[in-house]
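The complex appears here minus one protein chain, its other protein chains still in place.
Chain IDs A, B and C follow the sequence of writing; residue 1 opens each chain.
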Amino acid sequence: MQRIGVFVCHCGSNIAGAVDVSKVAEMALMEPGVVHAEDYQYMCSEAGQAKIAAAILEKSLTGIVVCSCSPRMHEATFRKAAERAGLNPYMVEIANIREHCSWIHKDMEEATKKAVILMRAAVAKVNLNTPLQAGESRVTKRALVIGGGIAGIQTALDIADAGYEVDIVEKTPSIGGRMSQLDKTFPTLDCSACILTPKMVEAAAHDKIKIYTYSEVEKVSGFVGDFTVDIRKKARSVDMNKCTGCGVCQEKCPSKKAPSEFNRGLNTRSAIYTPFAQAIPNVPVIDREACIKFKTGKCGICSKVCQAGAIDYEQKDEIVTEKYGAIVVATGFDTIQLDKYDEYAYGQSKDVITSLELERVMNAAGPTHGHLERLSDGKAPKEIVFIQCVGSRCADDRGKPYCSKICCMYTAKHAMLIRDKYPDVNVTVFYIDVRTPGKNFDEFYRRAVEQYGVNYIKGQVGKVIPKPDGKLLVQGSDLLDNRQILKEADMVVLATAIEPNPDVRKIATMLTASIDTNNFLTEAHAKLRPVESPTAGIFLSGVCQGPKDIPETVAQAGAAAVKAIGLLAKDKLMTNPCTAQADVLLCNGCSTCENVCPYGAITYEDKEVNDHGIRETRRVAVVNNALCQGCGACTVACPSGAMDLQGFSNRQIIAEVDAICR
Amino acid sequence: MKYSYYPGCTLRTKAKNLDAYARVSANALGIDLEEIEDWQCCGGVYPLGSDEIATKLSSVRALHAAKEKGQSLVTMCSACHHVIKRVNDDMKNVEDIRTRANNYMELPEPYAGETEVLHFLEVLRDKIGFDELKKKVVNPLAGKKIGAYYGCLLLRPSKLLSFDDPENPTIIEDFIRALGAEPVIYPYRNECCGGYISLKEKEMSKNMCEKIMESAEGFGAGMLITACPLCLYNLNKSTGARLPVVYFTELLAEALGVKEEAEKEVQA
Amino acid sequence: MSLENKEFKPKIVAFCCNWCSYAGADLAGSSRLTYPADVKIIRVPCSCRVNPMFILRAFEKGADGVIMCGCHPGDCHYSTGNYYARRRMTLLFSMLDYIGVENGRTRVEWVSAAEGVKFSETMNSFVEKIYSLGENVRLGDLRCKS
Partner (left out) sequence: MGSEKKQAEMMKEISGVNPLKCMKCGKCSATCPSYNEMDIKPHQFVSYVINEDIESLVNSKSLWKCLSCFACVERCPRDVKPGKLIDAARQMVVRQKGQDYLLADEIPELLDPELPQQLLVSAFRRYRR
């Protein structure tokens, strides 16, 4: 028989405000096995933990139940407290009477009744708990960063500077990401390339960093400290060791009609290409869809002009398998498709562009060599209208429910830059709210208005109407003047909502990392663990976790690096002892469990068993505790009931069911 | 291809030609339009109030009649299509309306939105196919520059009508192309003509139609086609640009070489 | 409460996987999204840990409804657990329906860690359904009844 202590937390008024905590403690004493019960203001405080320790020692407790907040919050805290007092940490159960009770039930009597039942279920369970020993697993001292934008580069640099090896896997032919596409950055108007390129070079030159570009993560297995990852290095058709980056192949390539991804499809590139001049590595790839040699077999000009002999049409995709202790996701974002927003005429007029396209138009290396001009006829615009919140803050299924966060600031930046360089161009911004929290952000926006005379109009645009003469008629609201505006413009720029890179869903599935309804990766705790995934060993950097600007991304990238370093610095990790176990007497070696195990943790051995006096050798299941993650699939699949899960055993769960239905 | 057919009030009076052109064209295309018996007027506008039941019953009757025959229900007029399709959605998805409407109707078996409602344009696009239609054209309308006028009722609300992209539709343009003519795309093709406002606020509707006409003419249209008798009426009241406005079925009959047949029918 | 005025208070067991739906329930809690106190949650590592036996046991012991929540298909923390769970529950629920435990008393729902609203809405609608069905009279162990 266990000797159980029950500790009921008030959590200030969070629990005590809706649950009669002393009643819960009082009722606990009537439960079988309970020899001690008390309630206290804050069980997680030092004093609260001391109370638990004292009770364990004084009453020789063999198990404890803490009625408090969610186990996802403080289970670890109470387990450690119990361990310090000499109790096996797995003899601790939590009754969640805050998130699942006091915070959602207003009626005190009802909430108290429910809290008592939750307490009973936890007591019933702990009565059947057995001490468990955590095993140990090793840590591979190398990190993987998925995505080579500013987030991934910064995380990799920080991890590498701490002395650990890092690999960056980047899908496109060069690192640099979205930031490399930007012209200037707010709020100081630095040239984006000028501040990014040194970081790209530093990453490429770092002896601890290995960069896989034009590569994708294909498969992930293992767990925290010991991940095994397959990386597909897509065939570049160019030998990276031989290529000198002279660029002659790109110049001579006769196929120049492929849309340039880097310039958002606003102009074209050759079939053999580096995305931009400062690309790292400065080794081109052949786009096999566009290459004449690959399409028709004839051509081969690049091979002929390459003095280094680097062109290799026979190159094949290559799979590299590497081991990592930690994985950082830095997959970034893209702008949403605008096909559901045809009222803004994006598909109908070339002069309606997204803000990211405007970045390319404003950039000296862009399709117009940095001249602000209409893409339809190359004419200099005189009136430019910016429309905010295109696809952001939408409750319908056309757009995204969240604020994309960066648009207010980059629009102020664009407006300012245009007014600065082209003082005769009028700039109008239709906005719903101008959101500029951040250091020097609101000042920046005010400069756009006061110093540069940008015309901000509060109200959304209903329709952009292309006119036969090529101008655009913008029909919008001016809510402050209470009128409908018809404004003629030469160009319209849409502050298009951002969304996580569409590939992130696939990656999250491989990593078993949770993802929210908007495809942003979920953090382990919204406030206290913002750069960790709930899946151990997975960290989040940049916009994959939520919309961010560059300063925030860099800060978060550093934070993710620190968390990864904290993991890599350990030699051993404690493993979860809640693993499956087979009862050799019940197991008939049918292999059903092996088939459902996602980790390959189950094998079969011939074991000598003593079945009620009959000694014989039987083929039975054996669980590898280092591999088993404790999902329990095998326990239900097992036809003979031989498999059970430690910490969540059949008897324990049934005891909880019984307690709830009592 | 057999369909139940709901012509609607105006196709029996002022818009007889919209109906006649459609019938002879359907014939030529092997589409059998069986007019449902004793249909009643749909009411012209969809009753928006969530407590409106009685005003929806005529649509339910038509829908039920089609269901009894196991046929899809084909509409010709934009307004009828709008009303009947939305009532059908109510019957399918709004439990309260379904229950109450069925209580009124006392049908042998309750109606729950089973009937598929198709506008004739949708039949041409989705059942015949514009490629097939093109093959049946004997009198291609080459050289004609035609603007499609969609108006509101076929397109919005797009989630319920699921007719086409509400802001950049293509179905009538594809139809025009199939007939051998050249579609003219202009931004006002999904803007309102004023609808019923033209009864009491003639100026308002006129202003709107002028914008539409001007835009279509500016982009080079020589004529406009529509599926709605009220749009046609309002557009014809425009005093600025005056492009001819005809029903889409008239062009269809012309391209299929059966226009005269239909005209005889109208005169008779 | 007087005896003759004894109103129906259903017993509802909710099995929630640790990674998604339990976290979703926590989010419902921290967002103060209410649902009836009749729902009691049992935490399991994964929906695939839910043995049909547990559900039979719950009904035997007087539960009026059992709901199982897991990660969305494709998002299982253990990759495939929720697929096993889904198949098992489909079979179990049709069997239960056959023996008189109506389909409305059993439900599988996918709730992610970010879907506090969905968790609360799901529980509200499930409890409402159980109220409309009333007390479960099948499968109950008569010895448990007073």
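Quick note on the criterion: a residue touches a chain if its C-beta (ideal position, glycine included) is under 8 Å from a C-beta of that chain, and two chains touch if they have at least 3 such contacts.
For clarity, every value in this text was computed on a predicted model and none was experimentally measured.
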Chains on display which the left-out chain touches in the complete complex:
A, B
Check the options A:P275, A:G476 or A:P598 and report the residue that touches the missing chain.
A:G476
For the chain that's not shown, point to the residue among B:E173, B:E191, B:E214 or B:E250 touching it.
B:E191
Kindly state which of the options B:K134, B:R156 or B:R177 is in contact with the chain not pictured.
B:R156
Sole contact to the chain not displayed, among B:M1, B:L199 or B:V266:
B:L199
Where chain B meets the left-out chain, the residues are 8-10, 13-15, 41, 43-51, 55, 77, 79, 152, 155-158, 166-167, 191-192, 194-201, 204, 208, 228-230, 232-233, 236
Interface residues of chain A (partner: the chain not displayed)
343, 389, 393-396, 398-399, 432, 458-463, 475-477, 479, 482, 484-485
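The rule is simple: only the chains that are shown with their structure count from here on.
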Determine the shape of the graph in which chains are vertices and touching pairs are edges (line, ring, star, complete, other).
line
For the pair chain B and chain C, the C-alpha centroid-to-centroid distance in angstrom is 49
Note the residues in chain B that touch 2 or more other chains, in rising order.
none
Which of the residues in chain B come into contact with chain A in the complex?
165-168, 185, 187-188, 215, 218-220
State the interface residues of chain A toward chain C in the complex, per the touch definition above.
70-73, 96, 98-101, 103-107, 110-111, 113-114, 117-118, 121, 508-509, 512, 514-517, 522, 534-535, 578, 596, 598, 629-633, 635-637, 645, 648, 650, 653-654, 656-658, 660-662
In their shared complex, chain B is touched by residues of chain A numbered 339, 341-343, 345, 347-348, 463, 465-469
